[in-house]
Each structure stands twice: as C-alpha cells, then as structure tokens.
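Omission of a single protein chain aside, the complex is shown with its protein chains in their original locations.
As written, the chains take the letters A, B and C, and residue 1 is the first residue of each chain.
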Amino acid sequence: MQRFALLGAGFIGSVHAANLAAHPGVDFRLVYDVDRARAQTLAAAHGARAASDLADVFDASAVDAVFIASSTDTHAMHLRRAAEAGIAVLCEKPIDLDLHHARETATYAAKSGIPVMVDFNRRFDRDYSELKRILDAGEIGQVELVQLSSRGPVLPPLSYIATSGGQMRDQTVHFFDLARWLTGLDPIEVFAAGSALAEPRLVDYNDVDTSAVTLRLPGGGLVQIDSARRTGYGYDERIEIMGSTGMAEAGRHRTGAVSRYQTGKIVTDGMHAGWFERVRPTYGAALAHFVAALDEGTVIAPSLEDGLKAQAIAEAAALSLRSGKAETIHYGPSLIPSAAASA
Amino acid sequence: MQRFALLGAGFIGSVHAANLAAHPGVDFRLVYDVDRARAQTLAAAHGARAASDLADVFDASAVDAVFIASSTDTHAMHLRRAAEAGIAVLCEKPIDLDLHHARETATYAAKSGIPVMVDFNRRFDRDYSELKRILDAGEIGQVELVQLSSRGPVLPPLSYIATSGGQMRDQTVHFFDLARWLTGLDPIEVFAAGSALAEPRLVDYNDVDTSAVTLRLPGGGLVQIDSARRTGYGYDERIEIMGSTGMAEAGRHRTGAVSRYQTGKIVTDGMHAGWFERVRPTYGAALAHFVAALDEGTVIAPSLEDGLKAQAIAEAAALSLRSGKAETIHYGPSLIPSAAASA
Amino acid sequence: MQRFALLGAGFIGSVHAANLAAHPGVDFRLVYDVDRARAQTLAAAHGARAASDLADVFDASAVDAVFIASSTDTHAMHLRRAAEAGIAVLCEKPIDLDLHHARETATYAAKSGIPVMVDFNRRFDRDYSELKRILDAGEIGQVELVQLSSRGPVLPPLSYIATSGGQMRDQTVHFFDLARWLTGLDPIEVFAAGSALAEPRLVDYNDVDTSAVTLRLPGGGLVQIDSARRTGYGYDERIEIMGSTGMAEAGRHRTGAVSRYQTGKIVTDGMHAGWFERVRPTYGAALAHFVAALDEGTVIAPSLEDGLKAQAIAEAAALSLRSGKAETIHYGPSLIPSAAASA
Partner (left out) sequence: MQRFALLGAGFIGSVHAANLAAHPGVDFRLVYDVDRARAQTLAAAHGARAASDLADVFDASAVDAVFIASSTDTHAMHLRRAAEAGIAVLCEKPIDLDLHHARETATYAAKSGIPVMVDFNRRFDRDYSELKRILDAGEIGQVELVQLSSRGPVLPPLSYIATSGGQMRDQTVHFFDLARWLTGLDPIEVFAAGSALAEPRLVDYNDVDTSAVTLRLPGGGLVQIDSARRTGYGYDERIEIMGSTGMAEAGRHRTGAVSRYQTGKIVTDGMHAGWFERVRPTYGAALAHFVAALDEGTVIAPSLEDGLKAQAIAEAAALSLRSGKAETIHYGPSLIPSAAASA
C-alpha cells in the first residue's frame, strides 16, 4: 500500500481524492489546502484527514507519495520539499510557468532520486493509448503528418487566463506532450499563428484564443495543432496520424449513440459539454500507472523531462506567435539520465 | 452489338432507355408504348425510333433482345411472344401477378430456350454485391440471422396499390429475392404480420402498409424483413447478416457526408428522398450484366425461376398475413433444368 | 440514508455491492449468501458485514431495503419474507420462473404495500432513456415498427441454460420489457421462430439459441426482436423505432473511437466482449432510481407488474415457438392498483 497525501482540495483535487480513495493499492491519508476547511471537507468525504501543516505532509515516515494538485505557483516549492524529504511525487503540470525555474527545480528533484511523474493525463486515454500501440507496432509506418485538435467550449474567465501563461503554455501544452509521446520524437521547430477572436481583450494580455501551430519533427514529419478556447458546439479533441503506409485516427467522442432520422437530416448525440466529461477516466488511469510503477519500481512516465520538454515547445511557440517565423525549439540539457527516461 | 427494343415508355422505361443509349455494346433501336406519342418522344431523345406495332418489335431479324418495362399485366404476353420469336428478354418483375399464370408463361419461355433475365436490380447494388461476396467467401460462416428493411417515404396512390398485388407481392418481393440470393437458400416457411397504419383504407383492399415477415431457411437460419410504405424520414433500406463467425452489414445510404456540430447535437445529411435516388446505379449495372451474358453466352441471373420463387414466397406471406400462422412455401416444380440455374 | 442488505454474493452480487458502497445515500450494512465465506469476503471489501442468517437480514429495525441478487429459485421466497417484514425490495428478474408462482408472490408483496422494484436495468441505459424521451416527446409520432437486437457473444454453459427457463424467459425477456416500456403499450400477440444453431444439443432442452420474435401492439404497431446466444463478433444490442413522422435509433456501442485506414478498408474498434461491459453503468443508475424513490416516496418502476408482464410475453413466445402460430398474450389480472403503477 502506498500512503498518499494530496496537496490541493479544489475541483481537480477533489477528482484526485476520489481516485485515491477508490484505488485498492492506495492508503489515502492526508489532504492539505491553504483553505483548511476545504481540506477537512474533502478529507472527510474519503476517509482521510486534513493535514495540520506542510510538515505533516512531508513526513517520509508516514507518507510515501504526494499528489501535487495545488495552485500552479506552488508546484515547484512542493516538488523541492518532496525531494528533500525523499517522497515520491505525482505532479499536475506545469512544474513552474517559468521554464528556467522549472528546469532548476526538476534538476534538483532528479538529483534527489525520488520518483516523479508529471500528470499529462491524456496519455492514459483509452483511444490515445491505442493510437500509440498502433504506431509502436509499425502498423502505419513512419509518421509523416499529424493533426491534433484541442478545442474548449467556453472561454475561461479572464482572471484565469491572465495567470495561465497563455494558450500555448496552458492549453496547447497538453498536445505538445501528446505529439512527442505518440511519435516518440522531439520536434525541432515550431511555427504558431494565433488570434483573439472569442475575446478581443486577450490582446491586452498578449494572448490568443484561437491558434494554428506547425511542428517539424526530426526526419521531416509535420504536426498541425489547432487550439480554440470557445467552440460554440461543445468540447472537442481529435487526433489523426498519417504514416508512410496508413493512417490512424482517434475520433471525436459523442455523449451517446442515439440518432433521430427526420426528413432530409439525421440528428445525433453531440459533443461533451466540457473537457472533464471527455477525459474523466484518464485521471484514474494515470494514478494507477503511477502506483503500479511505485509498487514495482519500474520507469515512470511522463517524467520531469517530459514536462520540461512540453514546456520548451510551448515557449518556442509563444515566441513564434510574436515573431511570425518558425522558431527552433531549445530543450536544454537532459536531466540526469536515470530520471530522464521517457516512455 | 445487341440490338434492343424497349417495351414501355413510362418513368422506368425512360430510365432504361437512357441506360440502353449509354451502353457501348447496345444498339438501341426501338421503343414501343401503347401511347405512341410517348414512345416517339423517348425514342427521339436517345436516337432510337418508335416501333409502329408489336410485329415491328418481335422481329428476330432486326431485334436481338427486348426490355419489357410495360405495365405489369402485359409482361406475360410480351414474354410469350418473345419466346415465340426467339428473342432474348430482360423483364421487369413480376412475370405476372397471378403466380399460376406466371409459372405457365415462364415454363413456355424456358422451353423455348431464349435467354431471360428478371430485373431484380438490387442484386446489382454495389453494397449488396459486396455482402454476397463476403458470404460466398465464408467470411462470416453459416447464415444464422438476417435483417432486411424496406421502407418507402411516401404511400403510393391508392390507385397504384389497388392493382399492385399488395405489399408482399409488390414491395417485399424484392427483399424475398435478395434473401434467397444472398443466402443461396430457398426459405421453407414464412410468417407475416401487417397493419394498415399509414393509410387505414388499405384494409378495404385487403392490404397492409407496415409489415414484419419472418422466413425460416433450410438448416434453421432465420430472416426478418420489415416493410413500410411511408416513413416520415425518407427512403430507407438496410441489410445485415449474422453468420456463425461474424456479421456483415450494408448500411443506410445518406445523401452526403456533411455534418453540422451544434450545442448538444450533430446534424448530418439525411436519407434519400425516394427509392430511385438510392438504387439508381443498379439499373445500368443490371443491364450490363444481361448484355455481357448475351455476348458471352454465360448463365443469366436472376432467372425466370428466381422470379417465380420470389413470387412463391410472396404468395405464402400474403396467406400468412391472413392466417396468423407460419405457412409453408410451395415453389412448384423446377423449370427445365437449363433455364433454372440461379446465381 | 437507506440501510441495505444484499442477498447473493456471486458475480452480479459483487457488482451491486460496489454500487451500494459508492452510493452516498446508502448505508450498506449486510451481505448474505449461502456460501458464508463468500459473503464475508464481499462484505469486507465494502465495509459491510456478513449476515449470520436470514433473520439478521429481514429485520426492519436494522434494514430498510434488501437487494435480492441470489439464485433465481430463491427470489420469490426472499420477496415474500421482505413483504412480511415490511422491508423494501430491489429484485433481480424474474420473480420466479414459474409465472403462476411469480404472480402469487407478487400479489402477496403488492398487498403488503412494500416498495418493490424489478431490476430491468436496461431501462436506465443512457441511450435507451434518450429513446424513451424522444418517443414521449412525440418527436417521431406514433410507434409503427420497432427492431430490437439482443445478441450475446458466447453460449452460456449448458448447465446454466438448463435451468434458465430458455431463451425467451432468460434473454429475450429484457427486450420484452424494453418494448413495453419504450412504446408504453402492452403487446397483444406474439409469434416466435427459433433454432438451435450454435448448440444443437439445446433441442434436448426444448430450447433455442437463435430466434426471431414478432409482437403486435394495440393499434397495429409491430415489434421485431432477434436474439442470439453466440455471435462470433462480440456483444451486440441495438434498438430502432420507426414512428409515423420519423425514426429514432440507439446504435451499437463500440469499445473506442479509433480507426485505422488501410488500402481498401478502414478498421475500427469493435464491439464489447460481453454484456457486462455494455450495460455496466445501468446497474448504478437503476440503484440510484430505487434509492431516490425510497427517499422521496415516489412511484417505483419497473414494478412487480412490469416484471409479470414481461414474463407473460415470454410465456406466450415460448408457446409460439412450439405452435408455429401467433399466440395471444395473457397478462392476467392487475395487481392491486397502488402497486401496479408503471412508469
């Protein structure tokens, strides 16, 4: 049994709490939140207790692993403290919005030797896992063209967007990670174009809500990613990968399989209302992977290195949005080898 | 080049005329219709001439084949005359609404040795041909359960229905033929239930517009056919065949591949407005098969025997509609062997 | 909080146990099974305890509701005892394989006034609920033709089939209930044809594994149900309903939305391996309905009357399999009005 503490009792924290409580190999012990009452409520609902302070959490004699689901600006601090305490970490992305700081922290954590997983949960989606299997099995040959769509239904509040790091770092970064993971390649160059169409005031934040990104892979394969913050028709994500000998597609998900046949048209169930309905099962699957890796001592992915690399692509994409030209992606030096392994 | 005369210049005659004109191996010579002016108009549009009388048509020195597309009550008469003249026949179904008379006529024609094909055009549908190939290749094993749907959008005029022979003989008969052809088996028993839902006055004609038929195949396989005269959502036909090792389905056809994504629903292109839009290409394909068989002297199917057998099933089904029990299907003696071959 | 006892700790009992444990309005107290060790294991996994005997279960001071998921031949006995004790019941179908005995027991329970729900779980399927909503909203007009497919992937063991009551009572009965519920009508007549194709030895059990059923509804609407015990391609169920002004379909479910495009074909994710994967979420939804009805004192459906009516159709269908003709369905007298209400 892995003894877990959860940091953060907001919406996503509550999702993780339910998964921690349901996992048969997890002893869910502690919840910490800056809002103590919120921590207590969540802990009580799942048979855990609220931590009195962070010292309570970072106590290796009582806790094997922490799940960092607190606000973004606290990730690095918690990660560093876990590294000091020798406690394993499952961390919401990003490590830190500042890539330089993120790299410093990751390097520190990597040197400490603690197991760390960055929670790029979409890697654990049933359909994307199947895409990965198809690619790895060589069923479509070498990757030549990839399309990823990332489209949210409703613009988040401006207050959220203001501190999010912008569309590339906050939204598209998940698909930068998927592109790397699915193809097994680190893109070398990125071009990004974007506009503020849903919310023109985003210009004041130097941000966009609608964008088209092109990545060049080593070997010449090309990746297109479109991102939108507001669709008008629900939540939509989709991936297709054309290889040299065939194509594989993870299609749109619908809320059901009901169709109504009328004169001249057929009306079917539509898209999910939001991202959470679409990706809900991936959180539990990601946790299960992390716990199994801890139990068996196997390699953990997505690694800290994976987290840094996705951020490095986002940085170059954000630069390209401004420069109007393709930008080289700078990944920086690898973390120490043992921690740098990627699935 | 096969020299053709066309009997009947109504709607379906005009479809056949266009196909005869377009076929590179056909010399389209004559059109005959009781309405001479109609024959002349159609002939002129396709570079043929209107026949002055039936003697003009049944002249083996000038005509190799006749396409019988005249009114149903004249099919048998024309078929007999073609047999006398030694002219090949492509005949719209049925040979005659009266099965006894149809059998007499078919026997006469079979003895004459002329090539005859009954125009069950759906056998030449691209998707149904592919179903047949799948079955014949053993890809789904032995046939166990078959579903066929035959649903027209709009009730034909009562005047048409009154002389049509009823839903079993007029509409479902096409699917009796498909069931025989696809499975390669002659059903042994039929149960039919029906109602007059779209047009209650059909009761006065001893007819139904909505029906559910069950056929039992030799070996125990079962076939379900639903037929409707009025759908409210367009023309709809569909076939699925469950075999012992898999299932094959010829799905619904839509008018296009356009989808509109809206909040909570997706609206796609609907069904065809009528049967003709759905099966249009099958007429040319049926003609091409007939011409190729004449050119090469190969076996022609659907044969007269096929026509009689589909009618025999329809007779038993019509009887079951009244009796409320499963009825044995009586196929009668085979025609002389050489003409009885079926694909 | 409703205090629950669970009767039966086999496979389906374990499914219900997990749902009882997860429901926030349920206090899951007891598990009873003739195999005491099995009861203990299941109880321990969900924070309940194993009942020492049936008296422990049927104690209204400690238990508000029992979930009867024990072997079929014990349902009636447990139901009667719950009625005596004044404890609410959620009961796996059927009440008893013998319709006469089932009716006696149901009458007894109805008179006692306890809330009883028969667990026709498919009524709680997301897509079937949506079909029901479409029908009730009048979106497709009056029901005219209904198709239901019920196809299992693998023949159950002969030992199971021998005591199951046969395909009509064991498998098709779920779809008899769905047909009644969706259309809101009690079928008046049934015709059934069947064969033992997957397992010829079923003939020795007077049973079939492949069948085609036709139901006639009041007003003339027709229902076709095909049932198969072994498909060769996975688990398959599907419903479509043609009304007077349109059609609604609850399509097949696939395991995912991944497609592989190859030369000449596209390979997509297939059907579920078994029934459980397809209907899994319906069990929790059915339980939630029952608990909500207990909490709020609202009408409970599917009712005992619903259970008896589905069985009555199955009886007539089994008779038709032997008689070869359409059989009238005899529903018997209603239970006392208050308990007979159906959704």
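Heads up, the rule we're going with is that a contact is a pair of C-beta atoms (placed from the backbone, for glycine too) under 8 Å apart; a residue touches a chain by one contact, two chains touch by 3 or more.
Given the structure is predicted, the values throughout are model-derived calculations rather than measurements.
**Student:** For the chain that's not shown, point to the residue among A:Met1, A:Ala44 or A:Leu145 touching it.
**Tutor:** For the chain that is not drawn, the touching residue is A:Leu145.
**Student:** Write down which of A:Thr163, A:Ser244, A:Thr298 or A:Ser334 is the residue touching the left-out chain.
**Tutor:** If we include the chain that is not displayed, A:Ser244 is the one touching it.
**Student:** Quick one: which of A:Gln40, A:Ser112, A:Ser164 or A:Thr214 touches the chain that's been left out?
**Tutor:** With A:Gln40, A:Ser112, A:Ser164 or A:Thr214 as choices, the missing chain is touched by A:Thr214.
**Student:** Pick out which of A:Gly86, A:Gly113 or A:Gly232 touches the chain that's been left out of the picture.
**Tutor:** A:Gly232
**Student:** Pick out which of B:Leu99, B:Ile134 or B:Met271 touches the chain that's been left out of the picture.
**Tutor:** The one listed residue touching the chain not shown is B:Ile134.
**Student:** Applying the definition given at the start, please give the residues of subunit B touching the unseen chain.
**Tutor:** Within subunit B, the residues that touch the unshown chain are 126-127, 130-131, 134, 139-140, 246-253, 255-263, 269.
**Student:** In the full complex, which residues of subunit C touch the absent chain?
**Tutor:** Residues in contact with the chain left out: 231-234, 236, 254-255, 261-271.
**Student:** Take the complete complex as the reference. Which residues in subunit A touch the chain that isn't displayed?
**Tutor:** Interface residues of subunit A facing the absent chain: 140-142, 144-145, 147, 149, 151, 189, 191, 193-198, 210-212, 214, 216, 219-224, 226, 228, 230-233, 236, 242-247, 324-326.
What we mean here is this: only the chains that are shown with their structure count from here on.
**Student:** Return the chains common to the contact lists of subunit A and subunit B.
**Tutor:** C
**Student:** Find me the chain with the mean Cα position closest to the mean of all the protein Cα atoms on display.
**Tutor:** C
**Student:** So what's the Cα centroid distance for subunit A and subunit B, whole Å?
**Tutor:** 58
**Student:** Between subunit B and subunit C, tell me the centre distance in angstrom, where each centre is the average of that chain's C-alpha atoms.
**Tutor:** Comparing mean C-alpha positions, subunit C is 42 Å from subunit B.
**Student:** Going by the contact rule already set, what residues in subunit A reach two or more other chains?
**Tutor:** 255, 261-263, 269
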